[in-house]
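Below: one structure in structure tokens.
One protein chain is absent from this view; the other protein chains keep their places.
Take a look at chain A:
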Amino acid sequence: MIIKTIISVIAYLILAPLAGGLLAGLDRKLSARMQRRVGPPILQPFYDVLKLFEKEKQTVTKVQDYYVMLFVIFVMASGAIFFAGGDLLLVIFTLTIASAFLIIAAFSSNSPYAQVGAERELLQMMAYEPMVLMTAIGFYMYCGSFTVSDIIGGTSMPFLPLIGIFAGFVFILTIKFRKSPFDLSMSHHAHQELVRGLTTEFSGRTLGWIEISHWYENIFLLGFVFLFFANGTVWGTIIGVVVAIVAYFFEVLIDNSFARMKWQFAFKAAWIVALVCGVINIFVLYLIV
């Protein structure tokens, strides 16, 4: 059991950035195709990060690198706990701490653009956090456990009883993946009214690490999507993986068909979705389970 846990953690730490980078490359290629462009090579995100590691080190304050590394470590840790079959609540709280460190790193640079980006990131966290917590509560009410390994080992698929929570979770995935219309704090696209928002003052390898942890985070969030379909059988696994890929494709489509919204809209929309989809779903679960 312990050996299996260690193997899955190591596999996550090694394979997640590779898969996440490939996914980011596919994302860029797909976005380019949707805009009738040729687009960069699939391996472009790897070239970008390797280039960032070759650049001169330039930091505004030394403490910001320290916070960014803590962010990277906590993102890795939250994914590792998830794939080791740990506690879902612990996973969520670790991820929240990771985001908090990134925000502190942006604030520590004292740059006005980074600070506005950090404030928007805080607002985004406030927007998505209720739905994330409700996802955990939903899994607990249906499966009777917060532990990921128990949920995966369950006999029935949690997707249908948790369909409202699934819809709400896919909605906030747009915020977590930093896709339009909710890429308020930083963006991979050329929105430049905040220069680069959260990452304005990070350059070189610091920015490279942020990019890598973004890959870790994406894979682990798609793991959440997978969890809705896991029922211990091969078919459950296949459906889960396919739906996770479809969900990512859907996010890319949304990204390319919407302009950026104001934070007020992001906040209201996320909370309304959490209230309507999440709370009603949990209430129904309360009645039937």
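Going forward, a residue touches a chain if its C-beta (ideal position, glycine included) is under 8 Å from a C-beta of that chain, and two chains touch if they have at least 3 such contacts; residues count from 1.
Heads up, the rule we're going with is that contacts and distances are computed from a predicted model.
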Protein name, per the UniProt record, of whichever chain is missing from view ("NADH-quinone oxidoreductase subunit B family protein", "Fumarate hydratase subunit beta", "ECF RNA polymerase sigma factor SigM" or "AzlC family ABC transporter permease"): "NADH-quinone oxidoreductase subunit B family protein"
Residue among A:78, A:109, A:185 or A:231 that touches the chain left out of view: A:109
Selected residue (touches chain absent from view) among A:13, A:32, A:70 or A:245: A:32
Missing-partner contacts on chain A, residue numbers: 28, 32, 35-41, 44, 47-48, 50-51, 54-63, 108-111, 190, 192, 195-196, 199-204, 207
